[in-house]
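The complex appears here minus one protein chain, its other protein chains still in place.
And now, subunit A:
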Amino acid sequence: MAKVLLKNLKKSYQNNQIIKNINLEINDGEFIVVLGPSGCGKSTMLRMIAGLEKVTEGEIYIGQTNVTKLEPKDRSIAMVFQNYALYPHMTVYKNIAYGLKLHKVPKAEIEKKVEIAAEMLQLKDLLQRKPNQLSGGQRQRVAMGRAIVREPNVFLFDEPLSNLDAKLRTQMRFEIKNIHRNVKTTSIYVTHDQIEAMTLADRIILLNKGEIEQIGTPNELYESPASTFVGGFIGNPPMNFISGEIANKYLQIDSLNSSKIAGIRPERIQITDKERETNKNECLIPFNIKMCESIGHETLIYGNIENSNTELIVKESSHSFVKNKKINLQILYKDLHLFNATNGKRL
């Protein structure tokens, strides 16, 4: 159990800056998800915390210890890899016990700990198997077991579920959440999957091009994105953006001009058929439907604002829309997010 502190963390390969000055404090027992598009430096950041990647500048603290220059084995961490990284020549039991054996834990204690972990992860019947006799989900569990028995101060997960199929992924997500609830070890979890991030995280760190774009609870990121990048990254389909001029014209907000961007979530837009009076909380936008996609419980409607080429996506639960139909979109002012047009920051 420990806090993790990153101070002015930087990493560059030759002249290429991968991580640009990250400052971060992770609380004891917190589940942090590091989210970001591929190439944003999230794995590099995790590997720096693990000690697998040298730190160019800055410091890393785990608990009270400055671990910046320590070997991975001296950092009291455990890591779950994307490809599981199980030792193929060892049985499941030996895979889980290997770390304990290296730390000279007495044999009886190792047996007990492995048994507890195996129980927790439903691996009891598989202990004598080799990794190549296991399914993907089982291998993932063994990798988790290997991390758990060590009782480290920090768990590190490097996209642990991305090699699993969709159904198993959901199941393992639950299990990871459960395990964290049981052992309450500080966890740092790297993923590019926003569903995983939203469901698992106490707080999400959204990385973009080696910089922290926003830190916050999943709801904070969804409800009040700090920038257009966050709005466009969190949520599926992503947030709609309307340039200030167009917004000014149709949304009738005087303060809107070309220096601003308005954002609205697809699921917050209502569709109204008829022309009607608007009250002061809402506005109506004329809209041409180009295409509808039904995904079962809801429909995605693609189209543009009339007399402009601003494209919007609308998420609706009803299916009664016809292609090429002109409709009105109803937007509540309270659902609008305003951003600075030059740097994308929230206003």
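Everything below uses one rule, namely that a contact is a pair of C-beta atoms (placed from the backbone, for glycine too) under 8 Å apart; a residue touches a chain by one contact, two chains touch by 3 or more; residues count from 1.
Just so it is clear, contacts and distances are computed from a predicted model.
> Just by its UniProt name, which of "Translational regulator CsrA", "HEAT repeat protein", "sn-glycerol-3-phosphate transport system permease protein UgpA" or "Sodium:proton antiporter" is the chain not shown in this complex?
The correct option from "Translational regulator CsrA", "HEAT repeat protein", "sn-glycerol-3-phosphate transport system permease protein UgpA" or "Sodium:proton antiporter" is "sn-glycerol-3-phosphate transport system permease protein UgpA", the UniProt name of the unshown chain.
> Which listed residue, A:S12, A:N27, A:N66 or A:N83, touches the chain dropped from view?
A:N83
> If the hidden chain were put back, which of A:K69, A:H103, A:K184 or A:K326 would touch it?
Checking each option in A:K69, A:H103, A:K184 or A:K326, the one touching the absent chain turns out to be A:H103.
> Out of A:K54, A:K73 or A:K345, which is the one that touches the chain we can't see?
Touching the chain that is not displayed is residue A:K73.
> For review purposes, identify every residue of subunit A that touches the missing chain, sorted by number.
Touch with the absent chain occurs at residues 50-52, 71-73, 77-79, 81-83, 85-89, 98-99, 102-103, 130, 132, 146, 150.
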